[in-house]
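Structure, as structure tokens:
In this view, the complex is presented without one of its protein chains, the others remaining in place.
Showing subunit A:
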Amino acid sequence: MLSKEKHELLRVKAKDIRREIVTMVHRANSGHVGGSLGAADIISALYYHVMRHDPKNPEWEDRDRFILSKGHCTPVIYAALADCGYFPKEDLLEFRRPGSHLQGHPYQPKTPGIDASTGTLGIGISTGVGMALGAKLKKQDHYYYILCGDGEIQEGQVWEAAAFANKYKLDNVIGFVDRNYLQTDGYSEKVMPMDPLAPKWESFGWKVFEIDGHSFEEIIDTIEKAKKEKQPVMIIANTTKGKGVSFMEGEAEWHGKPPGKEDFEKAMLELE
């Protein structure tokens, strides 16, 4: 059970992350605000409660790994990593700037706390299952948390990774599908229907849970359950893209559009 204090901490951290997301994308005048805002609660739960990690020791062998398979949502992970202390917060000012380690998409060799390079949708989950197999070979007991977009899982490669994880019984993989029903070109079930989604993962040999991706209790309880499974787990997290900023919520246009001055100020007022 989540204590009241812990719940409050996660809520505050998620809000801080959201403020940082809007600020970074506005300042860079480039980046993906909607999918980042929608994932802020999952990231807050992972980095401030669930994951075994040490910002002072980003290369620690036994740490849990996080892979942002929907690599365009770097603002949400950069904000959390900076706040945890993986690198100075001032670095966020250089998001998407030449010479910065905070590239548009995650680049593992340069950014402390980034466990795999992504950006091409589909590659993150495959890299993740490969890492998870590596950990098994080394008899390590940490977990791989992999965040996929619901547009991303249309990629064939995702299902190749799903088959692989089943074959090698990778029970150290806990995936999320950020089910916001939106992608670049609009409503996902119109662009490329994937429902019913749970049976697809189940038939590939994954244990599936479906949750409210904005409920810290559900995220955390479900991860506890997932850890008891003897197979890879996919958590279908129902979310609202743009969560926290009323005029961005559920709006496809905020997928990759940076907020201008006016919208930025409106958004920041809502995130007070």
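Just so it is clear, a residue touches a chain if its C-beta (ideal position, glycine included) is under 8 Å from a C-beta of that chain, and two chains touch if they have at least 3 such contacts; residues count from 1.
Going forward, contacts and distances are computed from a predicted model.
Of "Transketolase family protein", "Sarcosine oxidase subunit delta", "Protein-arginine kinase" or "Sugar ABC transporter ATP-binding protein", only "Transketolase family protein" is the UniProt protein name of the chain excluded from the display.
When the omitted chain is restored, the residue from A:Pro55, A:Gly85 or A:Gly119 that touches it is A:Gly119.
Among A:Leu10, A:Ala28 or A:Ala161, only A:Ala28 touches the chain that is left out of the view. Among A:Gly38, A:Gly113, A:Gly128 or A:Gly151, the one in contact with the hidden chain is A:Gly151.
Remark: the omitted chain is touched by one listed residue; of A:Asp62, A:Asp141, A:Asp185 or A:Glu229 this is A:Asp185. Those residues of subunit A that touch the chain absent from the view are 28-31, 71-72, 96-100, 103-105, 107, 117-122, 151-152, 154-156, 183-185, 191-192, 256.
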